[in-house]
Structures are given as C-alpha cells and as structure tokens.
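Only one protein chain is missing; all other protein chains are in place.
Chain lettering (A, B and C) follows the sequence in which the chains are written, and residue indices restart at 1 in each chain.
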Amino acid sequence: MTDAPLRFGLIGTGRIGQVHAANIATSPDTVLSWVADPMVDGAHAVAERFGGRVTDAADELFAAGDVDAVLIASPTPTHVDLIAQAVDRGIPVLCEKPIDLDIARVEALRPKVAASGVPVALGFNRRFDPAFAEVQARVAAGEIGALEQLTIISRDPAAPPAAYIGVSGGIFRDMTIHDFDMARFFLPDIVEVTAVGTTTFDDGAREHGDFDTAVVTLRAASGAVVTVINSRHSAVGYDQRLEAFGARGSLQVANRSTSLVSLSTAERVDARAPFEDFFLQRYADAYAAELDAFVALVRGGASTSPTFEDGRAALVLADAAQRSATEHVSVAVHTD
Amino acid sequence: MTDAPLRFGLIGTGRIGQVHAANIATSPDTVLSWVADPMVDGAHAVAERFGGRVTDAADELFAAGDVDAVLIASPTPTHVDLIAQAVDRGIPVLCEKPIDLDIARVEALRPKVAASGVPVALGFNRRFDPAFAEVQARVAAGEIGALEQLTIISRDPAAPPAAYIGVSGGIFRDMTIHDFDMARFFLPDIVEVTAVGTTTFDDGAREHGDFDTAVVTLRAASGAVVTVINSRHSAVGYDQRLEAFGARGSLQVANRSTSLVSLSTAERVDARAPFEDFFLQRYADAYAAELDAFVALVRGGASTSPTFEDGRAALVLADAAQRSATEHVSVAVHTD
Amino acid sequence: MTDAPLRFGLIGTGRIGQVHAANIATSPDTVLSWVADPMVDGAHAVAERFGGRVTDAADELFAAGDVDAVLIASPTPTHVDLIAQAVDRGIPVLCEKPIDLDIARVEALRPKVAASGVPVALGFNRRFDPAFAEVQARVAAGEIGALEQLTIISRDPAAPPAAYIGVSGGIFRDMTIHDFDMARFFLPDIVEVTAVGTTTFDDGAREHGDFDTAVVTLRAASGAVVTVINSRHSAVGYDQRLEAFGARGSLQVANRSTSLVSLSTAERVDARAPFEDFFLQRYADAYAAELDAFVALVRGGASTSPTFEDGRAALVLADAAQRSATEHVSVAVHTD
Partner (left out) sequence: MTDAPLRFGLIGTGRIGQVHAANIATSPDTVLSWVADPMVDGAHAVAERFGGRVTDAADELFAAGDVDAVLIASPTPTHVDLIAQAVDRGIPVLCEKPIDLDIARVEALRPKVAASGVPVALGFNRRFDPAFAEVQARVAAGEIGALEQLTIISRDPAAPPAAYIGVSGGIFRDMTIHDFDMARFFLPDIVEVTAVGTTTFDDGAREHGDFDTAVVTLRAASGAVVTVINSRHSAVGYDQRLEAFGARGSLQVANRSTSLVSLSTAERVDARAPFEDFFLQRYADAYAAELDAFVALVRGGASTSPTFEDGRAALVLADAAQRSATEHVSVAVHTD
C-alpha cells in the first residue's frame, strides 16, 4: 500500500452517506472513487459535489478494480451481503452500524470475516468523539483509579416515524446499540445484562410493541456496573452525557451548548438553545476521526477502529436486553 | 393544642440526635423537655447545651406527662417498641429511618399505628432539602409535563466500618432506603423493582455478603422509570444529584460546591473542594424543615411529613431490591 | 489579658449592630457586656436576645469599667469622637466603615491613634469573606504569578433612599470605599486614581449631584491596574465578583447562587433566584470571621484586621475618585 490517497467506493447516499462522502472528499488521505445507490439520483448528486463515478449497482463498484476500500452506508438488511462481497474481493470495509438486526446472519458471516484477514470496521462513531475518546483514554491511563461505574445518558431529540420503528429491530438494537458499544469501549467484557423498558409517550413504539424509554444495567467481569438511560425523545435536544466513576474521582462529558450567551435577571440565570440538534451536528468531528482511524487500519497502522467483532458483541448485548426487558430477568452473556 | 411550644422528648443522643436537639432548641415552636439515652453521659451533654431533663430510661420520659411529642433517634432495633409505646400513650412520633430492618416487625406494628390515629412521621430528611422539595413541587405543578424518568445519583463519601455493615441490613435497607423514599416522593406507586449489585472495593461489604455498588431500576404504575445509582464511597465527596426528566424538559439538582473560587491556567479551569462533606452539612437545612413539618403535622395542619406508611413502603422496596439483586430477576411489588 | 471571653460594649443597634451582637453572643471568645444606643428601645431589644446591660449614653458604657473592647456601629458622624474616647481609655475598637466622610477629621484623629498603641480595627468585612480571603492568600502565595490586573464588580441590589444619598458622602465614600479597601487588600500601594461617574437611573443621585454608576481605575506602584465597576442597582441581586489576573493564570470569585436547581427545556437552561439578596446574607460568614480576627488583634496575636490606617487610606482613594470624576483628570495619591 503506497501513500496515495485511498480510493473509496461509497455504497448508499442517504443522510449518513453524504456525511461520509464529504469527509472522504475533504481528507488528504482519501478520495471518492465510486458512488453506488439503486436510487441513482442520490448517487449523482453526491458525485457532483464530491467526485467519483456513479452506478446504481454495487456490483459494478466492486468489479471496477479501482476501489481500495468500501464504505457501506446502505440500509441495514444489505450490510451482510455487501460485507461478504467486499471480504471475498479482499477489499477493506467500513460499515455503518448495525451489521444486521438478526444475530443468526451475523454469526453466519463471522467465520468468513475472521478467516479472511480483511479489515472490517464498524461505524460506531461515538468512540471517535473527542470528549468520549479523551475520557476513555484517561480512564485507561488510570487517572481515576479502578473504573467502578459508568453512566451513559443517551436520548434522541424526537421519536422516529412509526414505520421506521416497525423495521428498526426495537430500541435496543436500533438506538441503545450505540451505548452498548460505548460501554464496551470502556469495559469490553460484559457478563450480564438487565433491562427495563416502558412505553409512555410514543404511539409508534406502542403500535409495534417497542419501548420508548429504557434503562439497561450491564455488569462487567471486573464487577464494574454500567447504566444506560435512554429515551426516544428529549425536549431539550440531543442528550449525550457520560460519567466514568472510579475509585479516585470521576470524569464527565457534558452536553455541548450551542451558545456562549447567558441572561441574568431577577428571576433566573439562563442560556438559550442548550444542546446540539442531533448526531450529525454533535458528532461531526467524530465522523471525520472515524474515517482517519479506518485509513490507519487499512494501512496496517495502530488503529482504534471498532471491528466486526465489536459490531457482533453490541448485537449480542442488544438481544440480551430485549430478552431481559421482556422476561423480567437478568441475562448472562458472553461477547467473545 | 395551644400555640405553646411543643415539648419534645428526645430518645437517643448520637450524632443525629444532637442535630435534632439543636433544631428543637432553636425553633420558636419547639422546646426540649426530656432527653433519654441509656448512655446517660450523652444525654447530659445534650441537655446542658439545649435544655431538658435527663434519663437513662425512655420509660421515664414517656411517663413524665410533659412530653407532647417524641423524637426517636435511638438505634434501629429499638424503633418498633418505642413507636408502639408512644402510640399507646397517644404521643406523636418523629422516628429516624428505617422503622426496622425486618418487614415482619413493621407489618406487625402497622395495624396499631393505623388504628391509633396518632401522627407517626419518618425521618426521610431529603424530602425537606430545599432543592429536592423545589423540584418535586415544580414537577407536581406540571412544569416539565409528564414525568418519564427520574435519575438519582447517591454516593456516600466513604464506606462505613465492617462491623456496621454487618448489622446494617445491607446497602438497600441501610443506604438506598433514602433513595427509595425520594423515588416515592415523586412517584408513590412503584410496581416493579430491578436491582443489580456488585462488590468491588469494600472489604467490609465483601465480608458480610453485602454490595458496595448498586443500581436499582424502579417501574412506576404510570410507566415512568426511576434509576438509582449508589456507591458506598466517593472520592469527590458526598454525591447527591437528581434529574427529573419529563415530556417538556428536565429539572436537575446539582451538588453543592463549598467554594465560589475558581482558578484558570494554561492547563485547566478548576474549583477546589467541590462538595459538602456529608449529610449533616449537606442536609442541615432539611433537618430543620423536617422538624417544622412535623410540628405542623402534630398541630393538625397541612404537612409534607413522610408517614409510617412511607417508612414501610421504602422497606418493601428495599426487600424487593435485595431479592432482585440476589436472584437476578425483576420483582413485582405493591406498596399500599 | 486572660483567656476569659472578651467583654464587648456595642454602640449602635441598627441592622449591622444586631449582626455584630449575634456574633458576639455566639462566639465562645466574646460576650456582650453593654449595649448603648440613644434610641434605647433598640438597645433593650438587642440585650434581651443577646445579653448585656443597656444604656442610652455611650459615656456610661465607657465609664463602666467592665468593657474590654468596643464595637462601634453607630452613625458615621459619631465614629471619630467614639474612637477618640475609646483610645483615651485604652479600650480596643472595632469600628464600622467609614471612619468619617471628612478626611480632615480623620487626619486630626490620626496622631492620637498612632501614639496610643491601642488596637483600632476597621469593619471592612469583605476581607474576611472566605472566597476573597482565599484568593488574596493564593495570589500572595504566588499561585498565579505577578498580579497584573484586579477586576472588581460590585453592584448593590437597589439604590438607597434619596435622603440617605444626601448624607452618604457620595457613591465613592459610601459604596466604592469597600472596593477601595478590597483593592488595597491585594495591592496596598495605590499611586493613581482615575474615575468616571454617570447618573442614568436614580433620581436620588441626580437630586444630590451624586453618581449612580461608576468605574474607577487604580494604578498600583507595581504597575498592576485595578478596575472597580459599580452600580447602585442590580436587577439580578447583589453582584459581588472579583478576578485576579496574573502572569500565570486567573483566580475568580463568582456570585453565590441561592439554588442548586436548574431547568432545561427546548428554549433554555435556567436556574432560579440567582444571587444572595444583600450583604447581610452574602457576608454572614465574613462578619463572624471579622470578629475572630479582631479578638486575635486585641489579644496580641497575628491578625488580618484592617486598621485605622486602612480606613484612612480608603477615604483618601475615595476623595481622589470624587475629584477625578468631577474634574476629568487622573489624580496621583499617596496612601501612607
């Protein structure tokens, strides 16, 4: 592998595909070589702004011969087949989460990925957020002593449409899966999952038997306990906080305020527009850093990219949470 | 009942008994009439500073005829008998938490208390903290819409001695019981308890089969979910935070900093000595307000004093948490 | 001088006299021996709560023979004569600020005080505020390197009545005088005063030719610059902040919030009731510490009590500020 920019094939040009396209075009280490989407107008729009040849068929992209890596940002049900194709051709993959909603399909793919040696990275972008990454590194460096409790508050601004809920796989596989990976970023060896879910405000969740509110407690092999607090809505905006509590102190990640202005009056002190809207704004830096880490992975350097195994482990935890919340029992798990 | 100051008999002159004695002596509505403690030196020391006659036998206090109310701050195993005596004599009671560690003894006492009509209040002081009380009132007034999630972080500065752990009834009955009552302050009707406990740092807890770290999830009849996060130690000091999350916003209680000073340098911005040491400092105001509410209760006015029933309900939740954490199942409960 | 509690004669029983009376009664090192006020009802009310004999004539108090120290909290025009009497009798004095509004009277008294060797302390209470005292000590210890700028924001909650303004000596002698002393707490050797005053909202100030808004810049011999920003009103409450800016960093004192509660909604994050009402609340700790320091001074120990000389120096700066603001020139000063 030379130092020439990595030629990317991008599959999928929806909201998140466009973010990746912009980052690929902006980074000096990468270039957009192909853009594939069955809805070819979207592919053309992306290629016009960020370069690359266009196709409505991922097969053409794989066959072209000038693709050094693929970025899979297409709908979840297509991920397994696309990863398999890439691995067969020896092309490294950065795939949006989740691998699939069905653990059986993930398990079926697992040996091929493992045997191939082809780098397959999962798009758990939050690991690359500067704040979360800083806290993880400082915990790992022992700054707060042994990690005893990790508390993750993760609330989306608004519930998705009912139709989306119906195909989402449920809150644990769709939304909490990011938090499962964040938990494993700090504590890879989770041994028990206990989940409580309720539905109090979202008709879409109620219609599809899903939860709109959830609390998940994870026990790590070390005895440390992770608490994940989720809601499908948040009046105050995208709510993404974390506290790592250790024997010698705590490290905390606050929400990012959108304004430096505060008002003081006889009644109160306030600040407007408290939080970033949603993940595209909040994690803009993270998506760029995620791409850099993937390039390092492909080039054989040290990399913090979450892998196919991490993607599988998060799904194992999501499945366990689903069972725990439904059957009202704690569920023992093994993620390796 | 005239407007003359309420004459209190104080039973127990340990750390918390002394706090109550000072508040009784300071309030214009109350006066310290008797001080009882088998360790009579302690009783004498309290009476010298705050007034009252001294005895080493609570019986003498009950028989004296000049006691309008008793404040029970003696060891937990004495509470049930002392409450029974007071109720038999028609003397209102303010009893430190918990009523007892054994729910069977509480159930046995329950009909007598209910039949008597004598006011029996439980010393869940945190309900009277200005910050928690304000949040509860604003939630009740609908300021954040329907309450969906309540998150309580409650960590003591340091684990108690191993000997204390051995007679404490375990973390849920000894420490979390305050948080169970706080949960019921917002959401009285809890229907399910799910608890996870681990032991990672405290040899005393390990020795006695107790937990030093716990996360409890409570489901309310409304579908709201409460999360309690406990630790027996906290390097940063007494950690007492709460977030009420509703459909239209959140109300939060922060820790109280002990300094107004901050330092800004090239490396960081910091503030020294972040939190109050422990409950006597943090809840000093609350103990005084608790006494005021009890006086109002005795005088037949509107009162927010938690009752014997609240004390029993908290113990029901603690027992359920103990079972949940041990058997790894969620436990359905009825607190009425 | 034995270790027996210091017997205080209190002269003046207005708002601030009552604060001192309570502190004298509460401290184990002091006792209230006499209370003098021409409005003798006030003196009786204080003595009933805090002890001491009562008189309407300060002369009787001085003559009684059982007064170890006097605390002068009577109207400003009486201070000079009362200090003189105390010094003549060899009785140490803690006198409320200012010594007098007329520097000529202060200069006339100065030699007597200096020659007597009797401790005369001035009631610049803010030096004893834990936050300001901490910052001063940390600056003195070199924590932020050489002190280059000191910024003091000091705003009262509401303008005093017009009648008070008329006898106040003007904003610089009445209000800024506290800030002049605070400036000298950090930088005793001030060499130049530059002041700007305007009147924009207070009719009382306008009527009496006074300012309701002022900015004073002080140059210290070291080259450090102090900025004092004053207003006679503040919608948000008593506004008392300070920033010490040095070569290696800054130390800041924030206002003290009266609530730990904050609200987050879609529009804003806010906290109610931001600041303490006024000086009796904000500086309650400081008044007690001021008394302790005075006791130490009287007993010959190390003491941080501001002295008669400090009281004179603050008035010199106030006079210079008045001239600067009126004549639109900077004024050179010598405060020793």
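Operating definition for what follows: a residue touches a chain if its C-beta (ideal position, glycine included) is under 8 Å from a C-beta of that chain, and two chains touch if they have at least 3 such contacts.
Not measured: the values here are computed from a predicted model.
**Student:** Which of C:M39, C:A57, C:A114 or C:A247 touches the chain that is not shown?
**Tutor:** Looking across C:M39, C:A57, C:A114 or C:A247, the contact with the absent chain belongs to C:A247.
**Student:** Among C:V19, C:A36, C:A69 or C:V225, exactly one should touch the missing chain; which is it?
**Tutor:** Missing-chain contact among the listed residues: C:V225.
**Student:** From the list C:D29, C:E148, C:D285 or C:E309, which touches the chain that is not on show?
**Tutor:** Considering all chains, including the one not shown, the answer is C:E148.
**Student:** Just name the one of A:D29, A:E60, A:E143 or A:E309 that touches the chain not displayed here.
**Tutor:** Considering all chains, including the one not shown, the answer is A:E143.
**Student:** Based on the whole complex, identify which of A:V87, A:A220, A:V253 or A:A289 touches the chain you can't see.
**Tutor:** Going through A:V87, A:A220, A:V253 or A:A289 one by one, A:V253 is the residue touching the chain not shown.
**Student:** Could you tell me which of B:E107, B:D270 or B:E327 touches the chain that is not displayed?
**Tutor:** Only one of B:E107, B:D270 or B:E327 touches the chain omitted from view, namely B:D270.
**Student:** Where does chain B touch the missing chain, residue by residue?
**Tutor:** Spelled out for chain B, the touching residues are 235-237, 257, 264-274.
**Student:** What is the set of chain A residues that contact the non-displayed chain in the whole complex?
**Tutor:** 130-131, 134-135, 138, 143-144, 248-256, 259-266, 272
**Student:** List the chain C residues touching the unshown chain?
**Tutor:** Considering the whole complex, chain C reaches the absent chain at 144-146, 148-149, 151, 153, 155, 192, 194, 196, 198-201, 213-215, 217, 219, 222-225, 227, 229, 231, 233-236, 245-250, 328-330.
Just so it is clear, only the chains that are shown with their structure count from here on.
**Student:** If you count the contact pairs for each chain pair, which pair has the most?
**Tutor:** A-B
**Student:** Give, as an integer number of Å, the spacing between the C-alpha centres of chain B and chain A.
**Tutor:** Measuring from centre to centre gives 42 Å for this pair.
**Student:** What whole-Å value do you get for the distance between chain A and chain C if each is reduced to the mean of its CA atoms?
**Tutor:** 59
**Student:** Two or more other chains touching the same residue: where does that happen in chain B?
**Tutor:** In chain B, 144, 248-250 touch at least two other chains.
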